[in-house]
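My questions all concern the structure below.
Complex shown without one protein chain; remaining protein chains in place.
And then chain A:
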């Protein structure tokens, strides 16, 4: 029973981690909470639905279509809502990000209506029995895909030119510019990368819960943000760790406390972490400049 719950937590947690990576990368580079990130994840789920019904019901096709679509959308959001505000106050950028989030989710409501949509079955319903513990093929796949994508991201950030440039920009945008890096290009790349991971998470959640709705981005995105804060915002391993911890905490909380407090658990963790260790578990402390 407990092992089954842990597995469920791991599954949800790895999806949280995928979304949290997008928050943490954007925050690391332009110090902005990308409020629209959760809605990009929702768009990813819907693009997957479109791909499955219009193109073909193949998991890889669906995933690639959703990831590419969301990468473009992420760059677009950055260009329209964040780039003009790069030199304004933080509060303005944050409000603009909230605006972008509202536009995306409510445009989907306008087009699709607010109702839930059934998600096509992309996986056969196979359940393995390992010594009394049952685990479904889908769960295994979600965890494996998440790990593969996270490893891919880790590889990009640490071993490619783009990744080195990303890290340079996150250290010091102006110094990076002096070194011949075009920060605009790097920021767009970061948004594309983060958004495509969110899209993958959207498709995985759609197949796991078998239903999606236009408002799912808000809460799920916020919880993924909690995961990013928990791990230490700006830290990539932190986001992965935070996602897993949050997933486990939530599943265990639902199992042992009460299902109705599922969302309150995540935000309770958030406020607790912000008060006790605002830099998160893996975050570094920065001295306040006077």
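Note that in this section a contact is a pair of C-beta atoms (placed from the backbone, for glycine too) under 8 Å apart; a residue touches a chain by one contact, two chains touch by 3 or more; residues count from 1.
Just so we're on the same page, contacts and distances are computed from a predicted model.
The subunit not displayed here is recorded in UniProt as "Branched-chain amino acid ABC transporter, permease", chosen from "Na+/H+ antiporter subunit D", "Branched-chain amino acid ABC transporter, permease", "3-methyl-2-oxobutanoate dehydrogenase (2-methylpropanoyl-transferring)" or "Indolepyruvate oxidoreductase subunit IorA". Between the chain not shown and the residues A:135, A:186 or A:270, the one that touches is A:270.
Check A:16, A:225, A:241 or A:282 against the missing chain and you find that the one touching it is A:225.
Among A:8, A:24 or A:96, the one in contact with the hidden chain is A:96. Here the missing chain is touched by one residue of A:61, A:109, A:248 or A:281, and it is A:109. On the side of chain A, touch with the chain left out of the figure occurs at residues 32-33, 80-81, 84-85, 88-96, 98-107, 109-110, 218, 222, 225-226, 229, 258, 260-261, 263-264, 267-268, 270-271, 274-275, 278, 288, 290.
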